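All protein chains but one are shown in place.
For chain A:
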Amino acid sequence: MSNVRISNGSPTLERMEARQSEYPKPSACRNLFGPVNHEELNRDLKKHRQEMEEACQRKWNFDFQNHKPLEGRYEWQAVEKGSSPDFYFRPPRLLKAVCKSAGRQSLDVNGNCQTVVFVGSQGISEDTHCVGQKTDVSENQTDFAEQCTGQRKRPATDDSSPQNKRANTTEEGVSKASPSANSVEQTPKKSTPRRHQT
């Protein structure tokens, strides 16, 4: 029974071995539903991204484009270097394997992917307590930017996600402050953060 080929043209494989590294078999490489209008697609994707950005901005009262806190339920505060777990600053381990799509960094570089330290939010579990933390901005911890670039963590994208399980920093806590020269030169090292954030 398990020798049955479910899909036409697909061999039954024992999936115990490692992934094949060969190039894909031509038969499986096919376009299913005709050509994609890339221009239109990119426009739509961009629109979605903007919507997500706005939702994010509203949710966290933080202007991610300009790295400025806004008025709202959260109060933002800069973190001291070293006060967050090392986890957030460690460079990623698996640079090569992970960062295949490094070509896309352009996106990371431009506003959206600049992650910000959510200092204030450390103690705040997303939806529930909105206790005002301290104050201040996390405008420029350029020093962080240095260590933080490489994270494989996806920054603040939780926005719309109402999972308050991982109460704090886990996802949102990456940092990297201003799009300074500093960050520019690091971006190439960024491994995964392929445009999360938005």
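Following the convention adopted for this analysis, contacts are C-beta pairs under 8 Å (C-beta built on N, C-alpha and C of every residue); 3 or more make two chains touch, one makes a residue touch a chain; residues count from 1.
To be clear about the criterion, contacts and distances are computed from a predicted model.
Of the names listed as "Cyclin D1", "54S ribosomal protein, mitochondrial", "DNA-directed RNA polymerase III subunit RPC9" or "Exosome complex component RRP40", the one that matches the UniProt record for the absent chain is "Cyclin D1".
Residues touching the missing chain, restricted to chain A, are 1-13, 15-21, 23-25, 27-38, 41-42, 45-46, 48-49, 52, 96-97, 100-101, 103-104, 107, 157-163, 194-196, 198 (touch as defined at the top).
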